[in-house]
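Every protein chain except one is present and positioned as in the full complex.
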Amino acid sequence: MAQVTVQAEDFDAAAEIEAATRGRTDIGAVVTFSGRCRGDDGLAALDIEHYPGMADAEILRVAAKAEARWPLQACRVIHRYGAIGPGQNIVFVLTASAHRSDAFAAADFLMDFLKTRAPFWKRNRHVDGSAGEWVAPKSKDDVATRRWT
Amino acid sequence: MAQVTVQAEDFDAAAEIEAATRGRTDIGAVVTFSGRCRGDDGLAALDIEHYPGMADAEILRVAAKAEARWPLQACRVIHRYGAIGPGQNIVFVLTASAHRSDAFAAADFLMDFLKTRAPFWKRNRHVDGSAGEWVAPKSKDDVATRRWT
Amino acid sequence: MKALYFSWVRERIGTAEEELAPPDDVRTVGGLIGWLAGRGENYAHAFENREIVRAAVDKVHARPETELQGAREIAFFPPMTGG
Partner (left out) sequence: MKALYFSWVRERIGTAEEELAPPDDVRTVGGLIGWLAGRGENYAHAFENREIVRAAVDKVHARPETELQGAREIAFFPPMTGG
């Protein structure tokens, strides 16, 4: 059963790996993905808005699809909201399986579906303090999501 | 430039993530893979033999191919040798890139090529203390490797 | 029925949340969008491109043809940019 957390605080990838694998001898492969804020030109931070209540529920639905599709021993997703500066973490996905191909595929799938289904909206905040434009969705994210159908 | 280490000691995934990303604002995606020893029936440990000098050189060649193919901000591989018990780490791969698709593809590629090109040989050690059979190569690993050509 | 608006849908409408009482003949998400778009320039602006705005009913993604019967909460928002 997947564990999903939507939080303002940063996460600790090491603690998540430890929690998912401690004492387990049935896990052959652990894949983690950490998504970070890049410091593109003039960006002071990303302000990430979310839909409380739906964000965690929707991520759980996506995770349940991953668990139905691949045999996973662990599935963990953390998504942050609020102001996130360059070099800081935004999202974390961990998948564990007996075999590496399942762990890789599930992590890749989770990230594709988080991008297009989880109710978060990023807005650029400029270094001059002004609220900038909302980040536009990437059409390549939709293309990536369709790989799995 | 990739960093490659072949060692008997365990590794610390958290320290590797920290080392690869500290102070960097150009990294949008970090993928890690940890391969672990599974406690299959009667297995006390895997004894991993390697070819010193070639193991690190060959992994560096594989990593150079990954770096030529995808724009990576970090590429780290650690492969252990010696006796490795159930639940312990065997191999670690970290890739960092601006975009998640490149980081995922490069990590997946590295693992496929490590399996078929890095000079390591696993042997099962049974719980009764006897040296068991050498682990047979999986034909699906060759198939996985051919995905990239 | 409670309505929630997010991101630039919220900004265009000018509120994050309101109580809606649509007429009985508004039975679907698409119907509700049509009704809302007629309530003023701010709503018309928010829904000017109906292909783009997404909806959720009771915190589950919905489509224009999704029925509103029994819905307690409906949300409108742009395409998501999380992850």
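The letters A, B and C name the chains in turn, as written, and every chain counts its residues from 1.
Just so we're on the same page, a residue touches a chain if its C-beta (ideal position, glycine included) is under 8 Å from a C-beta of that chain, and two chains touch if they have at least 3 such contacts.
These numbers come from a predicted model, not from an experiment.
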Shown chains in contact with the undisplayed one are B
Across the whole complex, the chain not displayed is touched by chain B residues 35, 48-51, 53-55, 57-58, 79, 90-91, 111, 114-123, 134-137, 141
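Going forward, only the chains that are shown with their structure count from here on.
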Whole-Å distance, C-alpha centre of chain A to that of chain B, is 23
So, in whole Å, the Cα centroid of chain A is separated from that of chain C by 26
Each of the following residues of chain C touches two or more other chains, namely 83
Among all residues of chain A, those touching at least two other chains are 35, 111
